[in-house]
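One protein chain is absent from this view; the other protein chains keep their places.
Should a chain be cited, it is by its letter among A, B and C, assigned in written order, with residues numbered from 1 in that chain.
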């Protein structure tokens, strides 16, 4: 399994020096150590951005990373605001299962959805076939039919089915 | 989704009154609230036991609960020491997908594998077909071919494949 | 004991809606419940600001709150950047022991100095006589001889003694 991190809330760290939460080194590795997982994985930091700042060029760079990976299963951690856009931009890469996940609260908070989401996304990645999926709020979504409900702090289908 | 809790390390709470960690009320509901999940579920406490104390009668009671459930997908949280025995005892119930998970460290610790495991097990439960599965250490195991490696603090296949 | 909260890092909460950590409701009450304290206290939110945004008028309002309090012992939680300025502005109120504390990491993070600092500041407040003190990094400082070392993430004496 290849894990590509791009920043977003899940990776945010508080920097006292400027009184801001900013994207920092991803907690993915620590999280997987804490969970005592026994599958093989490697982690690569592709971007460190709030997802609102991710550009089309960034998405093409990410797509290239996915296409070039020797692994067939790719987990992408990503900010939630434009996660759907990135998922759409990753469509159609032959031979790859790609799952995007993130969090509404940074992984380093005492209360966070990040750890559950990572566990959920890992299983989704292992079990689903070729394609691109969004794993959030304990559900798997098709990127073509999902939006972030900002007020509700959740992902939901565009057309409930 | 139906969640049946049986105790085990995942549910352990520290009781100062007797200086012991004992099985307490399951943290499953709090964990799912924290994860902001949007699927439907109900939780029922079937047992509150260390899994070494679970008897054959307990397993039959659990099997009956599973068989009688109106839901087709059943998550069972369980102590790790005899999780495999219980999984075997739940085999062959028509129309049910059953996933057992637990933890090496109580969910209420600052560092724990419990939250990741619950996220992982939920996705496994949603995506796999009829059958009984053990979801631990970021892997799905067939109860007929898995054992707990106590020294290694992990589940592993009996016959590596 | 009267506790006046003014915001600062210690009170910061992550708001996904704008991808920012902002000052939220103070965690002081939850923190004291968790610590199972048995002394009497009341908490009042005076300001909800990063301390760089605290104005001279804000400091005069805080000074008035302190002077008018019926309690003789006042704990002030405050952002660290201008904690010293506020401490100086609270000097010379007869009959009051005033302790200021804060944190480099929000109280709601899994790793934080906030909880230790609150415990430390509470004892300082109970044990010292009339005056204004800064309690940070496990030390009590005289506001006339302390500065925040931003690079070192600590308070230190201006003239080491």
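As a convention for this text, a residue touches a chain if its C-beta (ideal position, glycine included) is under 8 Å from a C-beta of that chain, and two chains touch if they have at least 3 such contacts.
Here the structure is a predicted model, which means the values were calculated and not measured.
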Please provide the labels of all shown chains that the missing chain touches.
B, C
Touching residue (missing chain; options C:6, C:77 or C:112)
C:112
Positions on chain C where the hidden chain makes contact
31-32, 34-39, 104, 110-113, 115-124, 126-128, 135, 137-140, 153-156
Mind pulling the chain B residues that touch the left-out chain?
9, 12, 14, 16-17, 19-21, 50, 52, 79-81, 104-106, 108-111, 150-151, 153
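Simple rule for what comes next: only the chains that are shown with their structure count from here on.
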What chains do chain A and chain B have as common neighbours?
none
Cα superposition angle of chain B on its copy chain C, in degrees to the nearest 5
180
Examine where the copies chain A and chain C touch and state whether the two sides share over half of their residue numbers (same) or under half (different).
same
Where the centre of all protein Cα atoms falls, which chain's Cα centre is nearest to that point?
A
In whole angstrom, the CA-centroid distance of chain B from chain C equals 44
Round to the nearest whole Å and give the separation of the Cα centres of chain A and chain C.
37
Quick check: what residues of chain C touch more than one other chain, meaning two or more?
110
